[in-house]
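What follows is a short report on a single structure.
With one protein chain withheld, the remaining protein chains of the complex are depicted in position.
This part shows chain A:
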Amino acid sequence: MQPRSLETEELTDRLTTALLELDRNAARACFQHGALEPLAFSETVLAAALERIGDRWERGELALSQVYMSGRIAEDLLDDILPPQDLPVTSHPALAIAVLDDFHPLGKRIVSSVVRASGFRLTDYGLIGVDDLVQRARRDGIEILLISTLMYPAALRVRELRVRLDRDMPGTRLVVGGAPFRLHPNLWREVGADATSTTAAGVIPLLRRLIAEPS
């Protein structure tokens, strides 16, 4: 017997639970039991589940390990139902993400999962320094750059990045995140970023706002 299709809200509840319980089969079943196309499922259910998990981390109800592990399962599910090459061509500005001048990619990976699940195409520059980053972003015509940092000195390098972007790629928007920006809430302004988010899920409304605003 064919299982009945589930409403979006119920699907999101079930998927959130499956992700937090690290249950890949249950996560996949959420897609199979819904009546949504892969892109619609990703944008309305998967992204919503990741947003809920991010919000609960922000409220102190969940740990970063749960955010990360649920993001990994979400990534695998997304790769399965909607491989990157199958993403429709979108009209949003070119986006990229990088870890600046640091060796710890955890935050970048979590943000990438959420951004991809929300239907955005995202270029990943990995772990990179200011010079290489500006060069590659310029080559790729990046308009919004997401920067993840863990160490305070790396966060301070955003100042230098801002200067270089203003000189070589004026109009490029800079969104920063990571531990230094959580612990020092005004730091993003001090280093010249355009925005910050304390959670990965919070990046999505930020991106939508930046895309809607002229640079």
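The rule is short, and it goes like this: a contact is a pair of C-beta atoms (placed from the backbone, for glycine too) under 8 Å apart; a residue touches a chain by one contact, two chains touch by 3 or more; residues count from 1.
Criterion: contacts and distances are computed from a predicted model.
Novice: With one chain of the assembly withheld, which option in "Acyl-CoA dehydrogenase", "Tripartite tricarboxylate transporter TctB family protein", "Uroporphyrinogen decarboxylase" or "Phosphoribosylformylglycinamidine synthase subunit PurL" matches that chain's UniProt protein name?
Specialist: So the chain that does not appear here would be "Uroporphyrinogen decarboxylase", according to UniProt.
Novice: Based on the whole complex, identify which of A:Ala26, A:Met151 or A:Ile211 touches the chain you can't see.
Specialist: Here the residue in touch with the unshown chain is A:Met151.
Novice: Of the listed residues A:Gly54, A:Gly119 or A:Pro180, which contacts the missing chain in the full complex?
Specialist: Answer from the full complex: A:Pro180 touches the omitted chain.
Novice: Spell out the interface residues on chain A facing the chain that's missing from view.
Specialist: Chain A touches the missing chain through residues 22, 57, 60, 62-66, 68-69, 72, 102-106, 109, 151-154, 156, 179-180, 183-184, 186-187, 190.
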